[in-house]
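This is the structure, below, for whatever I ask next.
Missing here is one protein chain; the remaining ones are kept as they sit in the complex.
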Amino acid sequence: MLGPMRTRPAPDQRRLHRWEHRTELPLAAASLVFLGAYAARVLGHGLPQYVHDLCLALLLGCWLLFGIDYAVRWRLSGEGALFWARHGLSTAVLLLPLLRPLRVVPVYEAIRRRQRRPRLNLYARVMSYAGLSTALIGFAGALTVYATERSAEGSTIQSFGDAVWCVCSTLATIGYGDAVPVTFLGRLVLVVLMGGGLALLGAVTGSFASWLLQAFAEEGERTDRPPAS
Amino acid sequence: MLGPMRTRPAPDQRRLHRWEHRTELPLAAASLVFLGAYAARVLGHGLPQYVHDLCLALLLGCWLLFGIDYAVRWRLSGEGALFWARHGLSTAVLLLPLLRPLRVVPVYEAIRRRQRRPRLNLYARVMSYAGLSTALIGFAGALTVYATERSAEGSTIQSFGDAVWCVCSTLATIGYGDAVPVTFLGRLVLVVLMGGGLALLGAVTGSFASWLLQAFAEEGERTDRPPAS
Amino acid sequence: MLGPMRTRPAPDQRRLHRWEHRTELPLAAASLVFLGAYAARVLGHGLPQYVHDLCLALLLGCWLLFGIDYAVRWRLSGEGALFWARHGLSTAVLLLPLLRPLRVVPVYEAIRRRQRRPRLNLYARVMSYAGLSTALIGFAGALTVYATERSAEGSTIQSFGDAVWCVCSTLATIGYGDAVPVTFLGRLVLVVLMGGGLALLGAVTGSFASWLLQAFAEEGERTDRPPAS
Partner (left out) sequence: MLGPMRTRPAPDQRRLHRWEHRTELPLAAASLVFLGAYAARVLGHGLPQYVHDLCLALLLGCWLLFGIDYAVRWRLSGEGALFWARHGLSTAVLLLPLLRPLRVVPVYEAIRRRQRRPRLNLYARVMSYAGLSTALIGFAGALTVYATERSAEGSTIQSFGDAVWCVCSTLATIGYGDAVPVTFLGRLVLVVLMGGGLALLGAVTGSFASWLLQAFAEEGERTDRPPAS
């Protein structure tokens, strides 16, 4: 996911890096298309049938792309049968492509960097990375919860707004309890969101606290000297 | 919001700084008047009509002041059409003036500094800043939630006390669920409070933990030497 | 509360320190007596009337002691009319003596130190201090919530166990919502517990995380060298 994790030396590393560099943008676009098509299928009650079919085709097409990318990287890595175990994160994302849009965030930052836009400071980058990731994972989670719960018996999640409200209160570790899933799949999605969201929000909170302390410490130094007025 | 963010060089920076210095106090006062007038309109059921009209006039007058200040700063900054995007926080505060009282806190500290009152240590300043900000944002949020929910069907927020209780349990990430909003606007306000409140409370908690560790570490050093008695 | 806060120079500081040193133990005992008498009055439904009267006498007597101590320290400090504002924490504890048992924790540690028992490391001390404080403040809070809520209409807190359960779920920022106060006083107590408990638990959590990281880092160093077997 991040740079420092790609340090394992491999036989054909240059070709692998070139492949990853070239497919970065198309795969990020495919991730967003995948999320969009999934959203359209879940939320588009009134859409005509051919739109639903088109979305399904897009979903399967994107998934195929992810599979091809996975296979090529396996081949180029030259790691043989254990590739799937050593790259557990990639394998999980292949099986659960709704997590894939998380990769959009570093790609967006990489593009911004190439355009030589001013860099944000460390805390702001961590906060924006974690905040965007939380938003993407939360949106995908709300879609899945809504798709699962809307037809469940005794469910308190009747609209997509309820699902978003439930996901927000979960990610913020609040848990009002007025809208909670009752099905196994809905609860499973929320438990995953608990883990991922806690970590990501912890990153936001910790970075914000560090940034605030740093900003106050700097201001303290600045105002201790006589102002130049 | 804090000193270190005002470091971008600009053509007319001296006049801009003088303007910001002069308008600091009047704008902080206007922010409190705005919040007070809003509170009077929301909570003053029994007040006569002319008081409500007066409050409305105060609200619009303060908003006009904020708009003038924004326009003057735009002009003096010499940044042209992109000012609104570069100063996103100012723009957001202009559109949502209930967030404006947050600026009162640094102004209060600036005044205190000019009077040469003893400075608090770093952690105490971060905690008081974050605590006061949380209280102000929470009060504004509770007013809005109450105004939205009191007439909603099936609402569990029937009094201003319920709204304050709901906001407190949200800011502390507790979420009892006995008083929760059911309208879209009420939920939106609480989601904003989740984000802002989590960050601010994270700052309080983190600073308190750091302060406690530092205090114990210092006490440990002090008591390891023989006391002078 | 802690050593580093007593560094302000004062005219009669030696006599003040001697007073504080001598009254430390009796006042800590009085704090525990106060808490015990309050608990007996709240929980002792079946106790005879004269026990209740005795407890009331103990409560008032202890409060009187706290007041005398406050007055003597005011006199010895030589700070005049602003003493109450400069020592805000002492004033708050005088008005709300249920918070007083918090002082027992540092006294217990001071006694332990004089007996030359081995010191715990920094994180363990912070954790035990914050944990004991949380337990004491939570017990006092549960007593007050129970006294307020047991006779309230529509209350979900019917036994002392419910009050403890409610306080625990509040201090851990969980908030199940199956036992929540409905009166103003009960909610006020819980809001105070939210603030104090969040800070104290933040200290425990932060210290535990730091301790764990330190322990793992040390173990990593140890096991990188060949074992002496």
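Each chain gets a letter, A, B and C, in the order it is written, and its residues are counted from 1.
Please note the rule applied: a contact is a pair of C-beta atoms (placed from the backbone, for glycine too) under 8 Å apart; a residue touches a chain by one contact, two chains touch by 3 or more.
Since the model is a prediction, treat every value here as computed from it, not as a measurement.
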| item | value |
| --- | --- |
| Listed residues C:F83, C:F139 or C:W165, member touching the removed chain | C:W165 |
| Candidates B:T134, B:T173 or B:S210 - the one touching the absent chain | B:T173 |
| Chain not shown, touching residues in chain C | 161, 165, 168-169, 172-178, 201, 204-206, 208-210, 212-213, 215-220, 222-223 |
| Interface with the undisplayed chain - residues on chain B | 173-177 |
| Contact footprint on chain A, counting only the chain that is left out | 2-5, 113, 119, 122-123, 125-126, 129-130, 169-170, 173-177, 180, 184, 187, 191, 194-195, 198-199, 202-203, 205-207, 210 |
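Just so it is clear, only the chains that are shown with their structure count from here on.
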| item | value |
| --- | --- |
| Rigid-body rotation angle, chain C and chain A, from Cα fit (steps of 5°) | 180 |
| Chain B and chain C, separation of their C-alpha mean positions in angstrom | 30 |
| Interchain centroid distance [CA atoms averaged], chain A/chain C, Å | 43 |
| Residue numbers of chain C (touch at least two other chains) | 173-177 |
